[in-house]
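Following: one structure in structure tokens, then a few remarks.
Omission of a single protein chain aside, the complex is shown with its protein chains in their original locations.
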């Protein structure tokens, strides 16, 4: 059975850039549908990192010698690329971190320390643990309140609930996902920013998923903070990004202390470097930043609109195919969504589904997807999740659907 | 002029493993004497990372599919390698961080939160900013005292001063370098640990330099915490290690919050994963950990004793050659030292020296080496620093000395 | 499920025995008047197994039941465990568990023929060796059983 294919841009030629996609798993051709956990890397990224190590590498910033100067230039050049990628107002607004998690923790510690104990941070039921735990830890440290906006049964952010939580003007920061890693739901970020600002709150978006699947313009969204993580954007692990308005970065105290983030150091007290360096302590992830730069060049060359269009078509096709499977329920019905689909199969545990798909070379994720409160909200203990990337094809979606149908009959 | 060469193991054949050493800089053969800032990488490391990205990669831990399982196995296997490398009692005592700086900040936040306001942290005048600023930030957050043990004129840790600062029993943690990145001084870690423990304090060593230049056995040292950073150990950037006694890790609250470090998550309160995962929030530096594993395999195959013997001979040779240069003063005269040499040349600014050496393809560092208080203590504004690695040859040391002599005459 | 329709030839793991027992366990429930009870839970995936049992005068398992909430592997493992340990004492159960865990760890090939004989129905899980992250699904029931056999109800 094949459904009618919604037509998207044909990116299949790009698969050749991803050597791992030619691998065999358990004797079957790899069908990698776990890109939302971490994407595969194109040769352009692999080569950029290898070439740096082979030809031009040294520690950055303070070195006066050629290798250090050139490496610093490349490293700082990536800041410009990231600024352009996010539509940031200035390169100094880009802070490199280890991943999204580290970026959110930075904001929770540093911006969090500026909040008064009677203020609150407002998150949602749809957050990844990375956007929950740092606020719990902040609450436990400083006594601020942690509020939670509801999610509707369709898996959308409940804007009425958000408005209600904002009403008393005590919320200092709204921190919500720009795209759910479980449901695929894309949140109305510009509207959320407007609501937050009207209530006197700052707003942060967790763009770990969104930045991979659609164009992002932090100024158009009127965001105050935006984070994403390199390894989901076809880049290496070990590198993430915090964007924040310059005046916020300047008002925030440093988080981690060490080399490169200082002005002058005396035991009695030290002064800090200018932003963004104030927030980049120690030897940065030089090679990973170079890799991220190559990843951004790569997706920019394709165009985020093109990637989005491709994934939209793919997702529409997948929803059609999956919904046709008896007993299969797609979890989350938001019309605005990216290429991440969670589903449950009547009578089959998500882990068994994942293992049986894996036997067929198909990689999906199963479990709570680092979003336990959302699972509880939806009355689920786990789901299976297929997620798409620029290199995913509709043939792969068909393999998934066909195999799932057999798995269903097998387990039923 | 050539001094008599102290004989060390001949590691010159290994240079072929480091492609960058064949590069040309400003028309001259690269002579890379800035390894203390960051070491170059052997093909074994480059290939391990490339191969992972080309053949076997996915996010770790929660994935049930083949790529994730295998990647997790490799990732967790590196924990065993690091444990063996440090002589740790258990693999669970190894926490992966972004670099040394992040590791020290983790301890400053997490262990630091267990200190009482009337307690103190004791560092030394010889510390890298990474082992100063986190404690200043802790002091400013919690009101503990920050004490500083003196350094002798010869550039050794002043043990009398250390003892005096420990005397009142208020020091909760001694945190000192195991090897100075400026002077090359190796500190008597086992003795320091004994003194700290007798005074009821815990002890942490900053092994960022030491772990690169000599064998380390944290149990033989009787340390409580030990940190090092991957990029100085021929590994990639973006990865560092904190070793800590298990009971300390278990007693410490988590630092960064996010995925992978949790037990169960509820908005009212969450529980934490077992150590070491409690301290590893978010997607780890998977590729960098794999690279670090390859680096550790590499140096273990050579043997840290061999590397140490090689660098000892090289350092003895370099000291002999440099001290013979008119007007050149080697800064720091500790007999126990590793392959890092700071020097000053009468009438010549360190930056000019660095630039003139760079014109000749020789990479050295110049400045305060992220150790401003030490520079102030020694009455210097900056030094030039040459540092050695397993791939450094005595011919390179000779090129340095010969060129320095010409630079001296040119600037004099 | 006809062979031709199998998702893959490596289907052995989910052979009819496992799927059948997961769908309709034979030893589901709780023992009335149990003299031992224990629980096991895997917070990572939410699997949960409760075991209750009654021993005879010689300390052999006379009756055993489980209440399992989890994946097919977990439920089937609990059910086949219950069947296999009936009539065994704590020492024999300990030996069986070691053999079971060794088989999961090292694979059927590394298991001796007598060992395989002793494992009986449990051989159904041999291919779990290839699915490392699922092994704990099959060992969870054994943790619950250990707890049930321990004097204080803890493993």
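The chains carry the letters A, B and C, assigned in the order they are written, with residues numbered from 1 in each.
One rule holds for everything that comes next: a residue touches a chain if its C-beta (ideal position, glycine included) is under 8 Å from a C-beta of that chain, and two chains touch if they have at least 3 such contacts.
A quick note: this is a predicted structure, and the numbers were derived from the prediction, not measured.
Contacts of the undisplayed chain with visible chains (whole complex): A, B.
Of the options B:161, B:180, B:270 or B:360, the residue whose C-beta touches the omitted chain is B:360.
The chain that is not drawn here is touched, among residues A:63, A:134 or A:276, by A:63. Mapped onto chain B, the interface with the missing chain covers residues 26-28, 347-352, 355-360, 367-368, 381-382, 403, 406-407, 409-411. Interface residues of chain A with the unshown chain, by the touch rule above, are 62-64, 68-69, 72-73, 263-264.
Methods note: only the chains that are shown with their structure count from here on.
Between the chain pairs B-C and A-C, more C-beta pairs are in contact across A-C.
A summary of chain positions shows that the Cα centroid lying nearest the centre of all protein Cα atoms is that of chain A. The geometric centre of chain B is 48 Å away from that of chain C, both derived from CA atoms. Centre-to-centre separation of chain A and chain C, using mean CA positions: 39 Å. Contacts with at least two other chains are made by residues 62-64, 68, 264 of chain B. Shared interface positions of chain C, i.e. residues touching 2 or more other chains, are given as 44, 131, 134.
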